[in-house]
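Notes follow the structure.
Moving on, here comes chain A:
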Amino acid sequence: MTAHAHGASAHPAAGRETGAPASGLLQARDVTMQFGGLTAVNQVSLDIHRGEILGLIGPNGAGKTTFFNCLTGMYPPTSGSVLLDGQVLPPKPRKVAAAGVSRTFQNIRLFHNMTALENVMVARYCRTRTNALDAIFRLPRHRREEVETREVSQRWLEFVGLGHTTDLLSRNLPYGDQRRLEIARALALEPKLLLLDEPTAGMNPQETREAEELIQRIRGLDIAVLVIEHDMRFIFSLCDRVVCLVRGEVLVEGTPAEVQHDPRVIEAYIGGSVDLPNAAPAPEASLAHLQPSNPVLEMPPNAANPILGARRRRGDHDA
Partner candidate 1 sequence: MTIHRRAVLAGFAGVAATITLSGCGSRTATTTTTGESTAGSGSTGAASGNVAKIGFIAPLSGGLSAMGTGMRNSVDLAIKQANESGAIPGWTLELVAEDDQGQPDPGRNAATKLAGDSDIVGVVGPLNSSVGQAIQPVLDAATIALVSPANTNPTLTKGADLANPQRAYASYFRTCTTDAVQGPFAAQYLLDNGFTQVATVHDKKAYGQGLVEAFTTAFTEGGGTVVAAETINPDDKDYSAVITKVAASSPAALYYGGEYPNAGPLSQQMKASGLNVPLMGGDGLYDAAYIELAGSTSDGDLATSVGAPTDSLPSAQAFVDAYDAGGYAEGYSAYGMYAYDAANAIIEALKVSLADADAAEGAREATVEALNDVDFEGASGRVAFDEFGDSVSRVLTVYKVTGGEWVADTTQDFQGS
Partner candidate 2 sequence: MNRPAFLASFERFAAPGRLVALVGTALLLAAPMLPWAYRPALDDMTFWFAPSPLQWCGLALTVVLLACLVLGWVVRPQGRRSLGRRLNFNRGARAAAIALLAFVAVVLVASALELAGLVALEPGGWLALAGAMLAASGVLTLPRGEEPTLRTLRSPAWLQILGIVLALAFVLFVAAYGLDLDDPGAFFSFGVWAGVVVWVAAQVGLLGWLSTAAGQNRSVLVLSAFVVAFVFPFTQNGSDANMSIAAGVLIFAATAMGLNIVVGLAGLLDLGYIAFLGAGAFTAAVLSESAFATIGWSPPFPIVVLISGCVSALLGLLIGSPTLRVSGDYLAIVTLAFGEIFRISMNNLDGTDGPNLTRGSNGIPAIPNLDFFGFDFGSPHDIFGITIGRFANYYWLLLLVMGLIILVFTNLNRSRIGRGWVAIREDERAAEAMGVNTFGLKLLAFAGGAFLAGVAGSVKAHVDVSVTPDQYIFLESAFLVAGIVLGGMGTVGGVLVGATVLKLLPEKLRFFEDYRLLTFGLLLVVMMRFRPEGLMPDERRQLEFHDDDEELADEVADDVAAHRVGSVVEGTSAEPGSGATAKGDHR
């Protein structure tokens, strides 16, 4: 799990290379975000290494998405800075994207009335140079880039397993496919770092497994992944490192095993209302301790939340 790839190619066809030393890709330095009197993110510092998968967990309202928005320039942080490859990222989403950080959204934000392919093609915008005059007079550069954009985008669709959806309107895709389309769109930006905001929310176990596998393949392209997720099982089996954010501050940072057994994390989650893994990989001393006291876990298997119910059944089966 410590394999780090290098090389400029971010293309899906590129192979997975290993052996390079771990190096800092993105550094968040004392990032603070305040809304009026409320401090949503407080002095968060975080390093993301090349090619690693970093999990970001924390109870609801811990500031995870706000932190994401600070990283991607959607919110200019009240103080602190974000560096990518040693360069300060300007707080403009577009420039952050061009620099190589792309993201998906917690609530899917596809361009609903565009086809799947067009959605991905939009993300090629900052990787192409055609200007208005090229386009108006259909100059060679325009023709060349159009063909290229179309092909590259199609390959990204295929990479996430949506090769057959090219001409379908994104609003007509099944929920899971929409999530994957969002990832394809983010990948088409050729990012160095991919930020996934709850990529498995609302997915069934099958889809979750596929997502896990997809993220592993993305890492295989030498793209670092920062993922927010409530599904602990997913996080702990996927990530190289995990950071736990509570009330806008970093509580714990470490390997999945360390974080999983950290009493502070467990305590933080007692107050939380989110689902907990009921079957962690290391059952002897894990968050599973908390099961009796967590109200969520006392819900019957087929409770109002069918997704939760499904996940739980899968856990039972695994156990």
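The candidates came about this way: all candidates are chains of the complex that A comes from, given by their letters.
Here is the rule we go by: a residue touches a chain if its C-beta (ideal position, glycine included) is under 8 Å from a C-beta of that chain, and two chains touch if they have at least 3 such contacts; residues count from 1.
Everything quoted here is computed from the prediction, not taken from an experiment.
Participant: Among 1 or 2, which chain makes contact with chain A in the assembled complex?
Facilitator: Here, the candidate touching chain A is 2.
Participant: Can you list the chain A residues touching candidate 2 in their complex?
Facilitator: Going by the criterion above, the answer is residues 11, 72, 74, 93-94, 97-98, 102-103, 105, 109-115, 118, 121-128, 130, 132, 134-138, 142-149, 151-152, 167-169, 171-172, 185-186, 189.
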